[in-house]
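Presenting subunit A:
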Amino acid sequence: MTTTLSVQDLHVSIGKGAHSANVLRGVSLELGPGEVRGLVGESGAGKSMLGRAVLGLLPANATIAAGRIAFEGRDLIAMPEPERRRLFGRRIALIPQDPMTSLNPVKRVGAQIAILLRHHLGLSKRDALARAAELLSEVAIRDPRRVLDLYPHEISGGMRQRVLIAMAFACDPSLVIADEPTTALDVTVQRQVLQLVERLRQRHGAAVLFVTHDLGVVAKICRTMTVLHAGRVLEEGETVDVLAKPRHPYTRALLAATPRADRPAEALRPVPPALIDSLWAEAHRLDRLSAMAPS
Partner candidate 1 sequence: MRWGEIIRRLVLIPPTLVGVAVIVFVLLRVVPGDPIAMMIPPGASPADIDRLRAFYGLDQSIPQQFITWSGQALSGHFGRSISLHQQVFELVLARLPATLELALLATLIAVVLGLIAALIGTQVRGRRAEWLVDGGVGILLSIPDFLWALILLLLFGVLVPLLPISGRIDPEIDVSFHSNFYLIESLLTARFDVASALLHHMILPALALALPFAALLARVLKTSLAEAEDQDYAQVARARGFSRPKILLREVFPNALIPTVALGGVQVTLLLGGTVLVERIFSYEGIGNMAIDAVINRDFPLIQGLILTFAVLFIAINLAVDLLVTLLDPRLRHG
Partner candidate 2 sequence: MAELALDHPVQRPSRWIAGWRRGGPKLWIGATLVGVLVLVALLAPLIAPHNPIEQDLMSAQLPPAWTDGGEPAYLFGTDSLGRCVLSRLIYSARTAVAVALIAASLAAAIGIAFGLLAGSFGGWIDQLTSRLIDVWMAFPPVLLSIVLAAVIGAGLTSVITAIVVVDWTRFARVVRAETLVQLQRDYAAAARVIGLSRGAILRLEILPNLVPLVVTLLSVEMGIAILVEVILSFVGISVTGDTPTWGGMIAEGRQIVYQAPWIMALPIGCIISSVIGFNLLGDGLRTVLDPVQRR
């Protein structure tokens, strides 16, 4: 089985010359079919950049300096534009972050879904609208026919996010990139959204890259996770393992900073990247030492 998503040693920088900044420094990551991986890190760690790089949505002044991004074995970076466009929206989908601004304000909800279906699946107008109604009921929207005729500003934020989720899974993708889909929502709605994503993922058998800074979310639905800091992968592995026994002091700090019901959270003190490197080296050294030590 080919890996659904394979990112190898990706280097992305923003800006040119003296003002350039390396936002991704040799990030590697893999997703197998149906795998749900969380991508965590604080703001600015580069996790959104990674998602954008996969989707070809990097800002104009960003360059992919090195590395490879492959989808089901096919190189996405080298792929010609028209071919890539056939994949996006269909085999690779996005659940965007802000439901308030991610829908076109002057088009009806039904029309926006139908455009997507007609473009990628070639459905007729009537079939597309019918299918759109089905998709809306899949994401637990009651009275989907009525919602099809509404404009985005006439439905709630939570409903808008569900529409966006429906659109992501509309063409039966193998890979869904969820870009902090719960950040803009309140806690009660968050839970529903997560359940939805999980349910739809199972039904369509898609792999999901869940970008978030919320470890609680990762703990709930991601089987594997990758920790990103300052453009580098710090840790990765099965979520259970990483959260139970974080190897890196930064991960431990992240965990400690996560609000929990049973203890107050500690503030996450920012750690400069240079220090991270030395800590990492130190951690490696200790690892090797402990491996050599008699048990």
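Assume a residue touches a chain if its C-beta (ideal position, glycine included) is under 8 Å from a C-beta of that chain, and two chains touch if they have at least 3 such contacts; residues count from 1.
How were these candidates chosen? In short, all candidates are chains of the complex that A comes from, given by their letters.
No experiment lies behind these values; they were computed from the predicted model shown.
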Revision key, fill the gap. Of the candidates 1 or 2, the one touching subunit A in this complex is 1
Exercise for review: Within their complex, state which residues of subunit A touch candidate 1.
Suggested key: 55-57, 60, 84-90, 93-94, 96, 98, 101-107, 115-116, 119-120, 151, 153, 164, 167
